[in-house]
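Comments concern the structure below.
What you see is the complex with one protein chain gone and the rest in place.
As written, the chains take the letters A, B, C, D and E, and residue 1 is the first residue of each chain.
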């Protein structure tokens, strides 16, 4: 433990994921008292056509904010 | 919040997913007091060869019910 | 299938959850072609002190929007 | 119930998954008092380039243990 | 890897969970080629009033089958 799952849109490179995983591991070591060896992180890519916010798929034309 | 994850078999069209997400969002607004903007929904497709019920993969010939 | 997990803050009554589950089941039947019997829904309550948005716990004083 | 999700690296054959699902179902029946019909199991494959341990992606050259 | 999450109703003793975890680990070692050390299993208890099947909470009076 801990086990971390990150749902996110596709589009990050392997290098971006590696850097993100390293920084999140450091955050858990520094702030939550975990050992580095105990930290597992999984990236789960979710297509925009599979993710809705406020009832609208992220792949749909978005209203101006 | 809330965050909703739906594991289901592949085969729904983008339009079916969009209609489903809209209706689930409305359900959470009407019955659970959520604001529409707070509702996030993710569809995660699971192949029949990755889903077992009663110890039998959904891709296997199913016994008559 | 499908299996639906809903992470949300505590505070809904059992009746609200029951009504929400019924409406979500209907949404999956009507829009995603599922049979009612196949729909499983789980509510997982997450305390505000365990949920962060934009790096701020939901239990913290929120900035004006 | 129960609902079981297994995150693992790709590489298992359909037959391996079927045998694994059958054995896990039996474990839940024998040791946790579940009925076979109630057990649902999902395999979710995660690429090595999406899984980090100790801050290092599983796709990276691993240090000697 | 693998990481296994089991959602189930409360009511199993610690000994039942321990025996279940041991048997599931053996299943993954024997049938999926995992090393014992790599297997992580988490039990997540879900109250009957938080789990719906076919739109009906498991805490509600169930129809005769």
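Assume a residue touches a chain if its C-beta (ideal position, glycine included) is under 8 Å from a C-beta of that chain, and two chains touch if they have at least 3 such contacts.
All figures in this text were calculated on a predicted structure; none of them were measured in a lab.
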item: Hidden partner chain, residues of subunit A it touches; value: 1-9, 12, 16-17, 19-20, 23-24, 26-28, 30-34, 46, 51, 58
item: For subunit E, residues in touch with the removed chain; value: 5, 14, 17-18, 21-22, 25-26, 36-45
item: Residues in subunit C touching the chain absent from view; value: 7, 44, 46, 49-57, 59-60
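In this text, only the chains that are shown with their structure count from here on.
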item: Of C-D and A-D, pair with higher C-beta contact tally; value: A-D
item: Listed chain pair A-E, B-D or B-C that repeats interface D-E [over half of contact pairs the same by residue number]; value: B-C
item: Whole-Å separation of chain centres (CA-atom averages), subunit C against subunit E; value: 20
item: Contacts with two or more other chains, residues of subunit E listed in rising order; value: 1, 3, 7, 46, 51
